[in-house]
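Starting off with a structure, shown below.
With one protein chain withheld, the remaining protein chains of the complex are depicted in position.
By letter and in written order, the chains are A and B; residue numbering begins at 1 in each of them.
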Amino acid sequence: MLSSSPSAQVFAGATDVVPQIRGGRQAPEVLVDLKKIDQLVALTSDDKKWTVGAATPTVDLTENPGFSQEFPGISEAAGLIGSDQIQSRSSLGGNLCNGSPAADSVPAMMVNGTRALIAGPKGNRLVDVSEVVTGPGQTCLDSDEFIVEFEIDRAPSLTGDAYLRMIPRTEMDIAVVGAGARVTLGEDGTITAAALALGAVAPTVVRVTAAEEALIGTTADEDTLAVVAAAASEVCNPIDDKRGTIGYREQVAGVLAKRAVLIAMERAQQRNGNV
Amino acid sequence: MALTEENPGYKWVGTRPIRPDGLDKVTGKAQFGADLTLPGMLFGKVVRSPHAHARILSIDTSAAESMLGVKAVITGSDFPDLAANGAHASDIDVANNAIARDKVLYEGHVVAAVAATTRELAEAAAKAVEVSYEILPHVLTVDEAMADNAPLLHENMITKGVDPAPDQPSNVASRIVHERGDLEQGFGEADVVIEREFTTKPVHQGYIEPHAAVADANNDGRANIWCSSQGHFAMRAYTATVLGVSQGTLKVTAAEIGGGFGGKTVIYLEPLAVRLSQRSGRPVKLVMDRDEVFRATGPTSGTRIKVKMGISNGGELTAAEVWMAFEAGAYAGSPVGAAGMTVIAAYDIPHFLVEGYDVVCNKPRVAAYRAPGAPMAAFAVESVLDELARSIDMDPIEVRLANAAVEGTQASYGPKFPRIGFVETLEAIKEHPNYTAELGPNQGRGVAAGFWFNAGMNSSATVHVNENGTATVVTGSPDIGGSRQSMALMAAEELGIPYESIKPVVADTETVGFNDVTGGSRVTLATGAAVVDACRLVIEDLRARAAKTWDVEIDQVEWVDGQAQHVDGSQPPLSLNALAAKSGRTGGPISANASLNARGVGAGFSTQLCDVEVDPETGVTRVVRYLTAQDAGRAISPDYVEGQMQGGVVQGIGWGLNEEYIHDENGAMENPSFLDYRMPVASDLPMIECSIVEVPNPAHPYGVRGVGEVGIVPPMAALANAIKDATGVRLTDLPMTPIKVLEALNEQSD
Partner (left out) sequence: MARTHITTVINGDEVDFLTEDSTSLLNALRDEVGLTGAKEGCGTGDCGSCSILLDERVTCSCLVFAPEANGANILTVEGLTDAGELHPLQQCFLEGAALQCGICTPGFLIAAKALLDKNPDPTETEIRYALAGNLCRCTGYDKIVRAVQEAALQMREQ
């Protein structure tokens, strides 16, 4: 169906598609409803990984106690997309493929090493979620491809994730800065693995590798966190727009990076043998 | 919740029954402006200018006209040229704002309109109208508009209120001045003088219901209009002006209205809908989408305000100097006049100079927004007053008590205040536990006060007694806040029959006498007074009929608790039911009209207390506690008085923290949606505690003072003062967004 027309496109919840059509930014001739395919609205797990359909409504994630306990960061991020009304319809696939640098679910998905299964007439391919969005509003998908589902490996014990965002109100705003963090602790309580990703501060979501490296072997003490914050501010490449200024985004990226890492740490400490 | 004056034992006034229109609103039955469908109805769509300032070179409607389903296309040439007809300047502005003639003056200015058989066809036709423009340079702020050599919106605009009048046109429509005493002397007597400059951005009333109108024109020149508005008589008058017809040819019915706050006291779609209906011969529905509401309907003014005030160490204000420039948008008429009258009206200051300028710029024509002009003025003065109090180490309530206007004070704008309740609202705050509640880390507390004169104006009411002894109360004031309930409560009190026996109705322009708009906090006062007068005439009539029945003089008959009673009890009482049942035998149906221009308007005061928490690393401000004390005179309907208080506060919070119009360098609005025009949502707020103060207005039968507006006057200053208390930074530019707070915090720590 996607091949039937050059302006054909898929949709799940259409929560971005409809405003874009109304605003004249898009005019597809054919819209394909992915929710009609069962696999794309599923949410399952086995002992290796969780599989989330690309069109699964985010409310299914936030209301799934197992998923939310294991990946509170992704769950909370999904729960921050819009309102309850939006979450009945919004999906990880839509949030990702809309290609907004400010998408709430992407930093959390990224730090958890999420993979996207892409299907098309030429076959399937599995890519890390960090490779999907190539620029604002742009993805690596061909016009006749779509994401089927996401895979997230089961979280090892002593691992925790978190997502924080800065918005001027308490809800209903697009993130001015978003920070996703994940840490894994060793038996001695120091960090053995760390991932930190920032949204809304660059054309695509960015990893802060300098911060990740700095955290290894530490307990996220104050000095390390200062390095984390500075690295986060440094990696930003934001714009001035109606939601935030360059200076503000750089400064607050550092603040949220620290706070997200601390929450991830706390969660990692609690997940000791509880899966 | 009365704090002053005992409730004099009213049976209905002051109670909290269910409002008469409530059932329809909770079941989805209530008909708002966009809910009406008529047989054969077409959908309209407006074509708007994408440019902030341009000459219209040509409009080609031929493609649109030939499209499938398109039944009418209109442009400015389909409307009379009022300027050529020697009309009044303000009427010309209304007509040119309704649809552009040779120039467009703002992005969103109407250029043409179409009507077609479906929404989709109307949208396609609107896109097919070809307009060519010569883009002109534009001005967006008072600074740009007042600059030397600024491009002019109106070539003939000579500033009024300046003597001698300027010999060159400019973008300054008028100047207002209030002065008293001797400024130099006044500042000389001060121990502390503080001078600050403030800027505010345009903010929209933000009603959730976009403008909507349905027009059904006959080919004899008459038309029926159904629209949501704050005053269907005013809609009729303005629409007739723009169409160039007599008012009597138009019948306007008020739909339920989904919020107005002043923004629906003017016309937008009505004349377009009528003309489209005339040209197509079918009813036409025209509804704005949210984008159009933002781009093309009046927000209130952005402003620049300079305030200099002096205070003695003992806490007396000695002098005040205020300079204000208000954006009017494309045509003259910002609320700078009301701002000038209210800015220091709450205080008794012996020496002052208030100067204000009404400045046009290439933005939508401003419309009234809840106490128009006063909130910006109060933001400035109440912020400076807070700083003055701090400078002499005086409590913010005490400094206001020391200078508060009271009965007998000569208001800064002229008249002597009759009995008013400002002091009582200050004391209500001071005595409330919130005033001393403990504050946590990063939290701060701010106080601010506000004044609004409220309005009287014209209202009419008719009261009919039905055959079964119930009564219908007919008025012409659209109900935007629950006024139907207040009318029913007052009528029940007057007639002495149960509230549930009263049916209040808002009638159309052919069925009730003239009513000025629902605005200015005037309906409970003025329309209420008309209802009370009509009820008293009905009671006169009922007494006369009882007298006739008993064959006695009318002075032998009293009306008590819904019955006619003989003064010496020599006759069994006659209930309203009984008199109504036999009204045919005693003179015919029982009803009475009253029309009035309300006198005895009571001014309104509000004092508010705001606690905030500011995140020092992100600048995000959260309101954690809020208390508002407002003098309602007499709260006819306490539920809905509280509703007005709370609604005004929350609009003020949005105005203070996040709401603003953002324009790009071409004068196009960048945030015309609720996503980026950030109004408060439920999770942003705490409960808004209300303290209803009652200092009855001696000139009203029930002591009423208008309550709809003054609540929005203090919040921005209360927030600014609270942020100062929490962080030490003083913000003088609205909105006080996290970005600005963090910038100020960064500067402070440098």
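Convention: a contact is a pair of C-beta atoms (placed from the backbone, for glycine too) under 8 Å apart; a residue touches a chain by one contact, two chains touch by 3 or more.
Remember, it's a predicted structure, so these values are computed and weren't measured experimentally.
Shown as candidates are B:K11, B:R175, B:R196 or B:R290; the residue that touches the absent chain is B:R290. When the full complex is taken into account, the listed residue touching the unshown chain is B:M679, out of B:L388, B:M679, B:V693 or B:V707. Considering the full assembly, A:M172 is the residue among A:A42, A:M172 or A:A193 that touches the omitted chain. Among the residues A:S3, A:S83 or A:Q270, only A:S83 touches the chain that is left out of the figure.
Checked against the hidden chain, the listed residues B:D78, B:E270 or B:E642 yield one contact partner: B:E642. When you scan B:F79, B:F187 or B:Y207 for touch with the missing chain, the hit is B:Y207. The set of chain B residues touching the chain not shown comprises 16, 18-19, 21-23, 25-32, 34-35, 37, 118-120, 205-210, 256-261, 287, 289-290, 480-482, 639-640, 642-643, 646-647, 649-651, 673-675, 679-683, 685, 687-688.
For chain A, the list of residues touching the undisplayed chain reads 13-15, 18-19, 21-22, 31, 33, 35, 57, 59, 82-86, 88-89, 170-172.
We adopt the following convention: only the chains that are shown with their structure count from here on.
In this assembly, the C-alpha centroid of chain A lies 44 Å from the C-alpha centroid of chain B.
On the side of chain B, the complex with chain A involves touching residues 289, 291, 617-618, 620, 622, 657-658, 662, 670-671, 673-676, 678, 680-681, 683-684, 737-739, 742-743, 746. Of all residues in chain A, those touching chain B in their complex are 19, 22-23, 166, 168-174, 176, 242-245, 247-248, 251-252, 255.
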